[in-house]
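Below, a portion of the complex is reproduced, with chain positions unchanged.
Going in written order, the chains are labelled A, B, C and D, and every chain counts its residues from 1.
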Amino acid sequence: MRRYYYDPPGSPPGMIHAREQALPPRLQIMDYNAQRCVQKFLSDPQDIRGYLDTQSVSWIDVQGLGHAQTLTALGEIFQLHALTLEDIANVPQRPKVEEAPHQLLIVAQMITLLPEQTRSQRRRRSRLHMEQVSFILGRHYLLTVQEEPQFDTFESVRDRIIQGRGVIRDHQADYLAYCLIDTIIDGFFPVLEALSEDIESLELEVLRGPGPATLAQIHQIRRDLLTLRRSIWPQRDMLALLSRDGSPLLGSEVQVYLRDCYDHAAQVIDTIEIYRELTASLMDIYLSAVSNRMNEVMKTLTVISTIFIPLTFVAGIYGMNFNPEASPLNMPELNWYWGYPLAWLVMLAIASGMITFFWRRHWF
Amino acid sequence: MRRYYYDPPGSPPGMIHAREQALPPRLQIMDYNAQRCVQKFLSDPQDIRGYLDTQSVSWIDVQGLGHAQTLTALGEIFQLHALTLEDIANVPQRPKVEEAPHQLLIVAQMITLLPEQTRSQRRRRSRLHMEQVSFILGRHYLLTVQEEPQFDTFESVRDRIIQGRGVIRDHQADYLAYCLIDTIIDGFFPVLEALSEDIESLELEVLRGPGPATLAQIHQIRRDLLTLRRSIWPQRDMLALLSRDGSPLLGSEVQVYLRDCYDHAAQVIDTIEIYRELTASLMDIYLSAVSNRMNEVMKTLTVISTIFIPLTFVAGIYGMNFNPEASPLNMPELNWYWGYPLAWLVMLAIASGMITFFWRRHWF
Amino acid sequence: MRRYYYDPPGSPPGMIHAREQALPPRLQIMDYNAQRCVQKFLSDPQDIRGYLDTQSVSWIDVQGLGHAQTLTALGEIFQLHALTLEDIANVPQRPKVEEAPHQLLIVAQMITLLPEQTRSQRRRRSRLHMEQVSFILGRHYLLTVQEEPQFDTFESVRDRIIQGRGVIRDHQADYLAYCLIDTIIDGFFPVLEALSEDIESLELEVLRGPGPATLAQIHQIRRDLLTLRRSIWPQRDMLALLSRDGSPLLGSEVQVYLRDCYDHAAQVIDTIEIYRELTASLMDIYLSAVSNRMNEVMKTLTVISTIFIPLTFVAGIYGMNFNPEASPLNMPELNWYWGYPLAWLVMLAIASGMITFFWRRHWF
Amino acid sequence: MRRYYYDPPGSPPGMIHAREQALPPRLQIMDYNAQRCVQKFLSDPQDIRGYLDTQSVSWIDVQGLGHAQTLTALGEIFQLHALTLEDIANVPQRPKVEEAPHQLLIVAQMITLLPEQTRSQRRRRSRLHMEQVSFILGRHYLLTVQEEPQFDTFESVRDRIIQGRGVIRDHQADYLAYCLIDTIIDGFFPVLEALSEDIESLELEVLRGPGPATLAQIHQIRRDLLTLRRSIWPQRDMLALLSRDGSPLLGSEVQVYLRDCYDHAAQVIDTIEIYRELTASLMDIYLSAVSNRMNEVMKTLTVISTIFIPLTFVAGIYGMNFNPEASPLNMPELNWYWGYPLAWLVMLAIASGMITFFWRRHWF
């Protein structure tokens, strides 16, 4: 489970956690209005300044963290508070929304499903990838900062902008921010679906015959659900705040859309809570199934022993060496004509009697 | 368990999820006031327009989803917001109420009990059928959209309108909406009754002698209760909102009726919570009963073994081949006159002693 | 557990659930002021009208439900809303309070302890009897409707009125309502006391030696506590509402008395929660005690087997038929003078060694 | 566990529960101001009247309940509402605060630790003594009513007044009330300390080797924690109310002191909740430890049996009576020169093989 970032206790606030060999991040700008749309990769953060003054929407997408110069440059260009820059740079932080004059900081967490693993891996490693996405929303611009370039789920939104599909080009930066947040929240559903399939296949496995890896798998699902829960709860609160209280930077129509987004977050939470209960119930069933199966084995084994022990006793009787010649009472059976067959009969009678008794009581 | 609907992450809002080979839905209109009542099946959604302008109440009931043209036509006719249409079309959504100018969107969830299954099926499949019903309430019209035509529980309300029973014909569209929501909420009670019967028969089964399928059945009931809970909680909140805050579209008398409806939802929740606790208690008892029964079996088997093992030892003693002729101390018993009967007596004494001991301690 | 009443889904609101062969209920009127007091049984509901206009307090007590004419007549006489009449007639409903113009509807639930049962019955059947009591409080009258005539706990209040004990005759109808509600809430205490005795005797039973019926009894107590909880929680909310917000029909002094009543309801809830925790703890102890006792049995049995199995092995050794004449190494012991006693000594040494070992480790 | 007091259902409010042979309670009055201080035992309640009119603080402490005349007299002297007198007389009540004109009723619960018991008693009986203390606070007087004379924890406050230690003599009756309540709340800490020691010694006991009484002791601690919780929660609410909302009878400085008192109550609750969790964890560990120990025993016993059973089989082989003379294949071993030693070797090999196998797998 990913741990929250923290500064060494006692370090001054507003410090940026820079990684030594970090490469400069990928900087991508889209500048669009209803009529035209420009998409460009920038190598120097200072090139951003040219786009910020225009009335068109400028979306600056930064992919990759840890490069101190770039981060400081961004802080200057967008006039960010030291704490805001710290929240963006030192990931992960708890999702939240914070209002600054002329700016809105939104910290969100994006969940992606890692590509399918082999069955044995799945038992030990989580399939969840969690990444912080920070938004700085201004009047005409949106700055988004992602941790890594490889899990980029914003591609579809970029296509919509370039192709002019939907109404995205007719709106301001606030609508763009909504679209991206919506993408992040909707990203929880495929993850939940994968977990749901895992739970269902575990249910079958548990009821039919759990193996030793089942336990580790249930525990892994529990961990994943805890991770999801820790991530979605503050995002729901964040959306409730945005859609209810609004902000001067959010148009009233975008607030309606954010309300829809909030509904989706509530659905995610509902589903997580249900999965948690199902997993707890699964654990009960697993324990019961393992113990039932063990009991069946022990019962069968014990029944076999219990049948043979009296028989062995009977055989032991006629293995005694009492001297038949010393007295007519001493094991006269040994000299009877039907002695040996009779002994077998006695043993068969005992065995079949016990088998019948056990059978009737369903002990097999 | 049915999962919430979700768009692929990154898709634009307001998209309708159309199914390829979907047939046009069944469109049924009832137009009535206190004096007259018309009931008609429409083939073209555009025919609805004629009824909307009149002062009489027009109830348009749409049964079946996935046909894109019809849904778009409805969106146009009733001037629905793109997100509202999405909520109607992409099912299931979380129950909620949303106010638009001149309209009220209500998303409800209808629970129906599937027809009786065989006992073995019941263990594996839920008997619950869940369907979303969306309401668009206007001043003089009510649009209801159901997912499928076959589970139509609104028939009784239609009868009441046609036959003029009750006061339904004397009221506006808001009262009609209440009647239908009331039908949906009351539909939870027969389902709870069926679950209650299942729980009671499981209680007997568990206390008398649980079989291997009991566990799967308890788990199934838990799943069903989770499904019901996920469905009724947001509907209760929705009714609380409607009956407390009202809306310009809801008359004050209908608000009183909705308060009654809210009370019923609260009763449903009370009952679900109790059933959940009972099921948890049942699980405890099941585990304890299984283990008790197993213990009884093992105890009886072990008692049998324990009685025969000392006897076999005694028989083993007199099976030893010490040479009585080598010394008078070597197994003189073998040559005694009463040797063999005495050996039997010893064994009987041991056996009866142990049986008495075990009996007194209730180990049988 | 008694289920809430519900109408078939789709039936119109305000329907009264009439039982076919229901006899007319027992109608009893008390009309009193500080000076005089009249007590009468009425056969015709219309006779009530004469008492309602006077300034004296009129308490109309109806015992028995299901007789449609009487109920309709009462609805007319007291001008009850259709939903109010439904709440009175279709029992049980969730306890609640509802304000109508000039009237206050209070739905309460009365718990009575059924007479003592035999010990074996108690394990299977609840001793609780639950009955709905509805109050319609007007300025000068109080209508109370009970489900059945036989569990009448209001007798003591009637005595107080007739004998003029206490201050009841000096007050209005609101004080009478308080007295009756107080009687209902105080009725929970003897029930809790009975449950407390059950729990305490179960505690002793569980720690000393639980039998097979203990489990069913714990489950029965849990059910009863759930029933009580479902009944008292809404009544506490109801009393909080009445004592805090008041109503034009409740004098300020009666509100003080209702606050006292609220305190009692809070005490009931405190006690129920504690009993629930005790019962859960009891379940843990039961499971542990059963398993401990079983373990003791198995341990003793296994110890006995374990002692005799090595002895049987020794006896088996000297039961082997190696030919002493073929070699001096072949079981020379058989021909020793002290052979047999030595074999016994060996076996006794093994047995006493094992017994000592087991004894020291407290395995007996 | 002590049950709340209740009147028989249907009895009129304001009844005092008098005990038949109750002796008159001990009445003690302290009348002081900064200059002087009088302490006296009174035999007649009416003597109190003389002290009430003065400007000095009069603390009337009543120890002992059940004497009807005294209680009625107190009711008259202090002009108590019937319900207030009932709350004082019929103990225990739920802790609460109630405002009357010119008076404040505070019902508190005092916990005392009973003197040290023997170890075996502690398992079965609670060491907690709970007593209700009621306060009637007026402008210049304070009436305190305790249940019994023997557990008097107010002695130290009395000393402080007589010796003029602290600032108590410089304040009004409200400060005195605070001092006494503070004494009551602080009285929870030694009790918690005793429980903490019990829990810690149980932790050691459970991890080293739990005996049969451990379970009863854990259950007893749970009961005690439930008792404490039931008592402290309403007292914390009471203190929150007093310190936040105040009352005309409480000076603003006393409110600051009560806030401190509230903090202590919150500390008590924190601690109780932690102990509850620790006890639950303890129960888990107990169950696991018992089962681990049992498993060890069974494993050792079964290992012994499992080693000897194959050996007995080998001995059984050479106990067979096949006639070596009938065929050279019939047990020629019996006539070998090294036959018997070889048999021993085989058996030793089997035994040491199994022991090694079991040893390597840590089955001993």
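Definition applied: contacts are C-beta pairs under 8 Å (C-beta built on N, C-alpha and C of every residue); 3 or more make two chains touch, one makes a residue touch a chain.
Every value quoted in this text rests on a predicted model; they were computed, and no experiment measured them.
Of the identical chains in this model, 4 are shown in place, and the full complex in the file is built from 5 copies.
The rule we apply is simple: only the chains that are shown with their structure count from here on.
Shared contacts of subunit A and subunit D, meaning chains that touch the two of them, come down to nothing at all. Two copies of one chain, subunit A and subunit B, touch each other, and the residues they use overlap weakly: the shared fraction of interface numbers falls below half.
Between subunit B and subunit D the CA-based rotation angle works out to 145°, given as a multiple of 5. Taking each chain's centre as the mean of its CA atoms, D is the chain most distant from subunit B. Each chain gets one centre point, the mean of its Cα atoms, and the points for subunit B and subunit C are 26 Å apart. A separation of 42 Å divides the Cα centre of subunit A from that of subunit C. Shared interface positions of subunit B, i.e. residues touching 2 or more other chains, are given as 291, 298, 302, 305, 309, 312, 316, 319-321, 331.
Taken as a contact graph, the chains are arranged in an open line, each linked only to its neighbours along the path. Chain pairs recorded as touching, per the definition above, are A-B, B-C, C-D. By the touch criterion given at the top, residues 1, 3-4, 6-14, 81, 83, 86, 93-94, 96, 98, 212, 215-216, 219, 222-223, 226, 230, 283, 286-287, 290-291, 294, 297-298, 301-302, 304-305, 308-309, 311-312, 315-316, 318-321, 324, 331, 333-341, 343 of subunit C touch subunit B in their complex. Subunit B contributes residues 153-157, 160, 165-168, 179, 182-184, 186-187, 189-190, 192-193, 196, 203, 207, 256-257, 259-260, 263-264, 266-267, 270-271, 274, 277-278, 281, 284-285, 288-289, 291-292, 295, 298-299, 302-303, 305-306, 309-310, 312-313, 316-317, 319-323, 326-327, 329-331, 361, 363 to its touches with subunit C in the complex.
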